[in-house]
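Note that one protein chain of the assembly has been removed; the remaining protein chains are unaltered in position.
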Amino acid sequence: MKLTSLLASAAMVLGLATGAVAQDKTKVGFVYVGPVGDGGWTYEHNQGRLAVEAEFGDKVETVYVENVAEGPDSERVMTQMALNGADLIFTTSFGYMDPTINVAKKFPNVKFEHATGYKTAPNVSVYSARFYEGRAVQGTIAGMMTKSNVIGYIGSYPIPEVIRGINSAYIHAKKVNPDVQFKIVWAFTWFDPAKEADAAKVLIEQGADVILQHTDSTAPQAAAKNAGNVITFGQASDMGEYAPMPRVSSIIDNWAPYYIERTRAVMDGTWETSNRWDGIGKGMVKIGEISSAVPEDVKAKALEVKEAIASGAYHPFTGPLNKQDGSAWLAEGDVADDGTLAGMNFFVEGIDGEIPQ
Amino acid sequence: MDLSAINPVLLIASLMVAATPLLLAAIGELVVEKAGVLNLGVEGMMITGAISGFAISVETGSPWLGFLAAAVGGAVLSLLFVVLTQLALANQVASGLSLTLFGLGLSSLMGQSYVGIKPPQMADVHIPVLSDLPVLGPILFSHDPMLYLGVGIIAAVWALLKFTRVGLILRAVGENHDAAHALGYKVVRIRVLAILFGGACAGLGGAYISLIRVPQWTEGMTAGVGWIALALVVFASWKPWRVLLGAYLFGGVTVVQLNLQAAGVAIPVEYLAMSPYLVTILVLVILSADKSSAPASLGRIFHASH
Partner (left out) sequence: MIRLEKRPQPSQRWSMATPLVAVLATMLFGGLLFGVLGTNPLLAIETIFWEPLFGEFSFYYRPQLLVKGAPLVLIAIGLSLGFRAGIWNIGAEGQYIIGALTGAAVGLAFYPVEAWYIFPLMVIAGALGGWAWAMIPAFLKVRFGTNEILVSLMLVYVAEQFLASMSLGLLKNPEGFGFPGSRNLQQYESAHNADLIANSGMHWGVVAALIAVIFAYVLLNRHMLGFQIRLTGEAPRAARFAGVRPARLILLCLGISGALAGLAGLFEVSGPAGQVSIDFNVGYGFTAIIVAFLGRLHPVGILLAGGLMALTYIGGEIAQGQLGLPAAAIQVFQGMLLFFLLALDLLTNYRVAWRKPEVA
């Protein structure tokens, strides 16, 4: 096999793959898919990195490379970090999955943490956040507050992560408001604030008075503000500058606790491969403050849902639930297993429209 | 599917907003190309304008000063292009592409402390009576002032090119710089001014995105509008009013495809998302009967010695 490559052996000979032994500082690398100034996904990962620095001070050294394209570029950046003595490397985009596994094979003594993927190895863990738990809270608020009964949803690409969010929001909006209808617009881009603004405007013009977004810019917030009586939710970061109206709450990606925990595990020598999917309970998903624009009863109901999910008493995907085509999915009282959720590629019953294939 | 959900009046009003950044950048580039210069750095100048405008309007609290700064920012960046192509006689295509690369980097450096800030808002104009008219009110009389300025610039460029001596000289320089030089016109000086104008317009277009259309600062937020603007100039066969038409068409197709999606029309979404580009190509083929062609000296290097 080519795996016992020249590269690995050369690195071994130089004693660099075992950098942790040589230096007393723990070196943690972060590979980012966007710029740290994107105000969303990468911005929040970088906040996590800063939290690690704040927590451990002199005992840790962090490095990062931003705007790293998926594929060979990411593989090179990870290798570069490992060669330079990183002990732990966080790779923060789904597309880094195979590159992470490739590089991890060459550096058995370096620990890797891959966000949102599913492939693990003895030195590769995966982690992700149960954002759909936050969507359940949003759905509840949205369902109770909508007057037009039309809720607009801006999706990026039709991937399981986004579909899961739509389903969760829909189920909980429907639960509190049986007449609710979802209008879904796919932007087919990860990042184009102007297009997000257009999408939000279109949804508002077509009668939506609640906008949910699975894109990271504040463009929909601004569009809602101009329209007046439309509410929105912050995505990825709090977007508190638009509170109390139109932003009435938010889902915040909070990676700091996990990053600190895993860094500590490497320092203590207790790091083991794991597959973590944390939600509101563990604090990986934070619900931003519910603003004063939300009536008390709605707020109470939303907090109730949040608490039930946080304590584990309630799972957002609890039967009876049917798939969009009417076929049975979950029987009364059953909860969805993580495998189905992770690869979710269907809408639940009641949602109009098809998932683009 | 529920097509009745689409409100044509609002649709037209929002496509005008969607088209404005494109329109501003394209009319600037049109003047540049009329002078015989091809500047592919529009995206870079736009994003520089976007952050310059954003930063200044946040610092001063005035969107107007922001737009002024955006125009200055775009023009200053285009000065680099001037140095390269007019003084150092470098290849224009490569210089323009490099300018985009540089502008994208520079803007993110400038913008690092402006992430997650809300800029001051520019109020929409409200003209008593007119703005309240049904149909015409929302379409024609209820936009932000910059949108009207964009249309105004188009009209001004049109008038300038068609009726004035300056326009005549500009076109002469673009058609045949050697002849223009022989007639005693300062070819380089005219081109420099045209490039600066193009930079300022691109800057305004960028700031329209960061201050009005989105409004927010994030790195790389112009997301390719500059390239579309370049295409638009060709599309418009270097005619100002066609720039307006093309921008509205392009913005319109984008807004319409989102509208169709929201209304649940059963066309696969990815094909809807392609539609603005496909429609542009289609219209181009239809317009190809019109043989008015590019300025003859477009992209050619001028040096007075030969």
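So that you can tell them apart, the chains are marked A and B in the order they are listed, and the count of residues begins at 1 in each.
Quick note on the criterion: contacts are C-beta pairs under 8 Å (C-beta built on N, C-alpha and C of every residue); 3 or more make two chains touch, one makes a residue touch a chain.
From a predicted model like this one, the values you see are computed outputs, not experimental measurements.
Chemist: Give the residue, chosen from B:10, B:55, B:80 or B:146, that touches the chain omitted from the document.
Modeler: Among B:10, B:55, B:80 or B:146, only B:80 touches the chain that is not shown.
Chemist: Which of these, A:55, A:73 or A:307, touches the one chain of the complex that we don't see?
Modeler: The missing chain is touched by A:73.
Chemist: In the full complex, which of B:16, B:58, B:104 or B:172 touches the chain missing from this view?
Modeler: B:104
Chemist: Identify the residues of chain B touching the omitted chain, counting contacts across the whole complex.
Modeler: 80, 83-84, 88-91, 93-95, 97-99, 101-109, 112, 219, 224, 227, 230-231, 234-235, 268, 270-271, 273-274, 276-278, 280-281, 284-285, 288, 291, 303, 305-306
Chemist: At which residues does chain A meet the chain that is not included here?
Modeler: Interface with the chain not displayed, on the chain A side: 2, 5-7, 10, 14, 29, 35-36, 63-73, 75-77, 79-81, 83-84, 94-95, 98, 102, 118, 157-160, 188, 190, 339, 342-345, 356-357.
Convention: only the chains that are shown with their structure count from here on.
Chemist: Between chain A and chain B, what is the separation of their C-alpha centroids in Å?
Modeler: Centres of chain A and chain B (C-alpha means) sit 35 Å apart.
Chemist: Would you mind writing out the residues of chain A in touch with chain B in their complex?
Modeler: Residues 34-35, 37-40, 43, 152, 158, 183-186, 188-189, 191-199, 201-203, 205-207, 217-219, 222, 237, 241-242, 352-354, 356-357 of chain A touch chain B in their complex.
Chemist: What does chain B use to touch chain A in their complex?
Modeler: 5-7, 10-11, 14, 17-18, 21, 108, 111-112, 115-118, 209, 213-216, 218-225, 254-255, 258-259, 261-264, 266, 268-270, 273
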